[in-house]
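Every protein chain except one is present and positioned as in the full complex.
Our next item is chain A:
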């Protein structure tokens, strides 16, 4: 359907009426002010850009990418030292855990669900790691244990949603209360991590040349992203995820394994939350029951900013990564500004979310 709608914008440069009709619709094209002569490569490029921007599939991601670059350039003009590779890489270093969370959340939202438990699960896995390491467990046992536990929690949530028809919002809310409560049960105060392996992973830097470096967490996050891209775009499971978001009943009628996929999506989100929790402990080297409050909303915001529709069916993992980077670059600008207080961050993120949702609304409405 989308392909069909996209076609005239991209493949009919010779049609006389097409550019005249399309021109007012092109919001940003340099030649969008009047009917361009056909065959002009500039006009064709403008038309292609317009089609890209207004397509419900690629439009929101493209807008996010443009906005990210714009914000980064504005930051570079305003602040000295902003335009460095390390500032860019730090977006990944500081937000590695959020990238992993957003990947899991993308799977869930693509099926039209939502997962409110991820922030609490991040805190919980940090608490489990800190408390077990304190009693002398080996990291080689702790990390797999956390990943298994959080996946099982995801499995239970998925089963609750699928078998008992509990709404995702409520099922994951219950999981959130459970995880947050268990954090407090483990300990009410912060537990620091002194395990040499964790400390080593926290402080070690991988040099990239030119004085730039990243942390091992970044590599783990990027591997997760790569796997997610492959799963969503190259496997049968991935296509089923998109199909469920497009219409669960149609998926069922097509004979797709809807039940299995719907439950698995929550297992993936649980696994990602556990992994994100581990990455977060590499970053903070402690477990604290109050950490990551509201992170689930950051993850949802990143996914939405990245162009995934909350009703499911449309969206990309790479868009969510871009969403995380946008949130990160706003944080960085607020840090560089120095005088802005933390509450402005919240107001900024709220305002930005609004802009993106309205943009999505306008762009997707135009095509229907």
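Assume a contact is a pair of C-beta atoms (placed from the backbone, for glycine too) under 8 Å apart; a residue touches a chain by one contact, two chains touch by 3 or more; residues count from 1.
In this text, contacts and distances are computed from a predicted model.
One subunit of the complex is not drawn; among "Sulfate adenylyltransferase subunit 1", "2Fe-2S iron-sulfur cluster binding domain-containing protein", "ABC transporter permease" or "Anti-sigma factor antagonist", its UniProt record names it "ABC transporter permease". Of the listed residues A:182, A:212 or A:231, the one in contact with the hidden chain in the full complex is A:182.
Of the candidate positions A:43, A:61, A:96 or A:114, contact with the hidden chain is made by A:114. In the complete complex, the hidden chain is touched by one of A:258, A:304 or A:329, namely A:304.
Seen across the whole complex, the unshown chain contacts chain A at 114, 160, 163-167, 169-171, 173-178, 180-182, 184-185, 188, 294, 297, 300-301, 304, 310-311, 341-347, 349-351, 353-354, 357-358, 361.
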